[in-house]
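Only one protein chain is missing; all other protein chains are in place.
And now, subunit A:
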Amino acid sequence: MFFHIVLERNMQLHPRHFGRNLRENLVSKLMKDVEGTCSGRHGFVVAITGIESVGKGLIRDGTGFVTFPVKYQCVVFRPFKGEILEAVVTMVNKMGFFAEAGPVQIFVSNHLIPDDMEFQSGDMPNYTTSDGSVKIQKDSEVRLKIIGTRVDATVIFCIGTIKDDFLGVINDPATA
């Protein structure tokens, strides 16, 4: 789920960035530092959408660096337990399949794949229903439900299930 929130960060800036472009430098450094990172509380920072305020700079003794407290608006992405998510399958094996939704790594174990889908090995391993009508393989798009999440420094791990109504393949690359 996406959220638009305000976060704050103390930005350290080298004196060479002072002057007319101070603000631009501050913002571009902020974007570089923050976008694409994860935090346990907020999830994945997708994009900074605006600057709320830049506080008074504090000169660091000895270095000349200045620390600015910056409040900024950003869109964050964080999956929640119970949430329905669409994801792209990255790997299929006998244990289940792995899928990705942006920075989120999801594992759907074969315990949580409907019982009528069976694993087929081969150079394109997949899970297929007995009548062959539904197939999950690499690059398939699936709709799944999150039953567990954990946020790491750089990735978000999730446990997903497709063992429920309206879950499973939404777009099969083989037939597309």
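One rule holds in what follows: contacts are C-beta pairs under 8 Å (C-beta built on N, C-alpha and C of every residue); 3 or more make two chains touch, one makes a residue touch a chain; residues count from 1.
Basically, contacts and distances are computed from a predicted model.
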*UniProt name of the unshown chain, from "RNA polymerase II C-terminal domain phosphatase-like", "NADPH:adrenodoxin oxidoreductase", "General transcription and DNA repair factor IIH subunit TFB4" or "18S rRNA (Guanine-N(7))-methyltransferase RID2"?*
"RNA polymerase II C-terminal domain phosphatase-like"
_I need the residue numbers on subunit A that touch the omitted chain, in ascending order._
1-10, 23-24, 27, 31, 34, 37-42, 47-54, 71, 73, 75, 78, 80-83, 91, 93-96, 98, 105, 107, 109, 111-112, 119-121, 123, 125, 146-153, 157-159, 164
